[in-house]
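Take a look at the structure set out below.
Missing here is one protein chain; the remaining ones are kept as they sit in the complex.
After this line comes subunit A, so read on.
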Amino acid sequence: PSLPHSSRPPPSPCLPHSSRPSSSPTGSHVEWCKQLIAATISSQISSVPADTASGDCKPPRDGTKQVQTDEVPLVPGEAIKAVAKDVMYICPFTGLVTGTLTSTNYKLYFISLERDTPFILDVNLGAISRLETISVQSHGENTRGMEIVCKDMRSPRFAYKEDASQPEIVEVLAKHTFPLSNDLPLFAFLYKEEFPVDGWKVYDPMAEYKRQGLPNESWTISKMNSNYEVCDTYPALVVIPTSIEDDDLKRVVAFRARHRIPVLSWIHPESQATIVRSSQPLVGPSDRRCKEDERYLQTIMDANAQSHKLTIFDARQSSMADNNKAKDGGYESESFYPNVELNFLEIPNIHVMRESLRKLKEVVYPSIDEAHWHSAVDQTHWLEYIRLLLTGAVRIADKLESGKTSVMVHCSDGWDRTTQLTSLAMLMLDSHYRTLRGFQVLLEKEWISFGHKFAARVGHGDENHANSERSPLFIQFIDCVWQMNRQFPAAFEFNELFLITILDHLYSCLFGTFLYDSEQERVAKEVQTKTVSLWSYINSQPEDFTNPFYVDYEHHVLYPLASVRHLELWTGYYVRWNPRMRPQMPVHQNLKELLFLRAELQRKVEELEREASSSRGSLSSSSEHTSSPSHSGGTPLHTIV
C-alpha cells in the first residue's frame, strides 16, 4: 500500500479585490523595464530548480502524473485555444524563464523546459481578475508585457514578442477568462469529468433540519417559498415559527429588507435556543413599526422556554445602522420590541473588507518586507477584522450556550456578515459542522442556499474587475475557520488543504457549487444537472482532505480566542506563491506515516494471530515485507499543507 503523500497541489485560486479604479494597474513602463532587467540578471545567477515554485495546479484527478514534456494536461471538456512560444515569465522568486504559454478554455498554462526540472505555472482563468498589457520598448523590438492580476493573491507577469502571424494570445485569454462578458458559458458547464460520488446529494435540507430535531412543536418547515415567490434570495424550504398566521407573515415579509424574514438557522438540542437570521427591518427615518414583526420576534422568543429574552446582534457598525434608517432601513428599537436586547457588532462593510485584502496582497506579493512584517500586516487591518468576526460569533455562541437565549442576527440584507456570523457560531456550537461532510452541509445551507451572492462577490467570468459588488467575504469566513482550526488542531475533521481547495474552486469555475447568487438562479440554470459539484471531487478522495489529528470533540462548544495574539496571517494561503514559505516540517506527514505504521502493524498482528490459530507453520514468511514508511527520506518536502 502506498502512502498518501498528498502531493497534489490544489487547483488554482483567486479572488476579486480589484477595487483600485484610480491607480494605474500595471505600473509604469519604467517599472516594467526595471523588472525585466532585474529578472534577466537574476535568472543568470539563480538556477534554483523551481519546479513547484508557483504552485502549479494540476487538474484534480491526475495529480500524481508527472509532466515531462511540454504537453498540456487537460481535464475532460477542456480544449487548447491558443499557444504562444518563447514567452518569458518574469518570476519574482527565481528570475526569468522562457517557455511556452498555452491558453485553454479553463486555464493558462506556462511550461519551461530550460531548467533541470520543468517549470510550470498554471493559473485557472477563473482566478484571473484582470488582464493588462503594456508594450516594453526597451527590451528588444515589439516586446509586450502582460500582467495577469489574480484573485488569489498573485500577479504573474509575462513578456513576449509580438508576432503578426499568431493570433494575439491576450485576446484569446481575455475571451475565455471572461466568458460571461463574451457570451460564452462558464467552464463548469463544459467540464465533463465523472466522479464516483455525487456531491449534489451532500445537502438535503429536510435531512439537515431533521438532524437538528425539526420540525417540532414550535418550529415548522415551511414550503411557502417553494417557488421563491416570497423571497427570491431564500431557499425553497425555510423554518419558521409554527404559530404564525399567513396574513401576519405577509406583513413581516413586507417589513423586512428584500423580504428576508427571520428564519431559523440552528436550534440548540438541549435548551431549544435558536439562531435566527434575517435582513434589517424597514424602519426608516420615521421609526415605522410593524406589530406583526414585533409579534413574530416574540414568538421566536417564546419558542425557547429557557429564557425570556431575545438578543439581536446587528453585525453593522451602529453609525452605519443609523445611516441606513435614512435609506428606509434600520434596526429594531428596544422600546417597541419588548424583551429584546440589541447589540451592534461593529463590523465594517464589504468595501472596507475588499480594501483590506487589497492592501494585504501588496504586503505579501511578490516580496515580503521582513523587517516590518508585523506592522505591515497590522496596517492592512485584515486580522483585526478576522478578530471582529470571531468575537461576534463567540458572543452569539456564548449567548446560546451559557445564556440559553435565542439570538437573531442580521446586517442590512442578511447575506454577507449575517452569513459569516451564523455559520461561524454554528461551527462553534455544533460539532457536526466540524466534520468533512458537515462543513459541506454548513456551506451549502448557510452560504449557498441562503443567497450569499457568490457571483457578485467573486465576479465569476465577468471582466468588470472594478465592480464594487466584489468583496472577499467568503475568504474572510474561511480564514476564520482556519484560525479556529489552528487554535483547535484536533477539533476539525478536515485539513488546511480542504480549505485551500474550497477557496481555489471558489474562483476556478470548474465546479458549479459556488456559481450564481441564489438558489432560484441555480435552479433556473440547472446547475445540478449541468455541472459537477465540488463535493463530488472532495468526497471521491476524502483521505486527502482529512485531518489526521482529528479527535471527535463530541458536544463540546469551541470558543476560539479572539485575541490578536492568537491570530496569525494564513501564510499557507496568502503567501503560498512564495517558495520560501513552504512548510519545513510536515507534521501532518509524520502523523500520516505513524498512522500508516499503525495500520501496517495491525495488519501484521492480525495476520500472525490468524496464522497462529490455524497452524504453527510458516511464521517467518510474513516478516519479509518490512517497508519502513516512517523513513521520511524520499517524501516530497513541499506539499501545500
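In the analysis below, contacts are C-beta pairs under 8 Å (C-beta built on N, C-alpha and C of every residue); 3 or more make two chains touch, one makes a residue touch a chain; residues count from 1.
Throughout what follows, contacts and distances are computed from a predicted model.
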(request) Refer to UniProt and select, among "tRNA modification GTPase mnmE", "Origin recognition complex subunit 4", "Myotubularin-related protein 12" or "Potassium channel subfamily K member 2", the name of the complex member that is left out. (result) "Myotubularin-related protein 12"
(request) Just name the one of A:132, A:168 or A:346 that touches the chain not displayed here. (result) A:346
(request) Write down which of A:121, A:170, A:383 or A:448 is the residue touching the left-out chain. (result) A:383
(message) Among A:317, A:339 or A:540, which one touches the chain that has been omitted from the display?
(response) A:317
(request) Considering the whole complex rather than only what is displayed, give the residues of subunit A touching the chain that is not shown. (result) 38, 41-42, 44-49, 51, 95, 316-317, 319-320, 323-324, 327, 344, 346, 348-352, 355-356, 367-375, 377-378, 381, 383-384, 387-388, 391, 394-395, 397-398, 402, 411-413, 415-416, 453, 456, 464, 467-469, 487-491, 548-551, 553, 556, 558-566, 568-569, 571, 575, 578-582, 584-585, 587, 590-591, 594-595, 597-598, 600-602, 604-605, 608, 612, 619-620, 622-623, 626, 628, 630-638
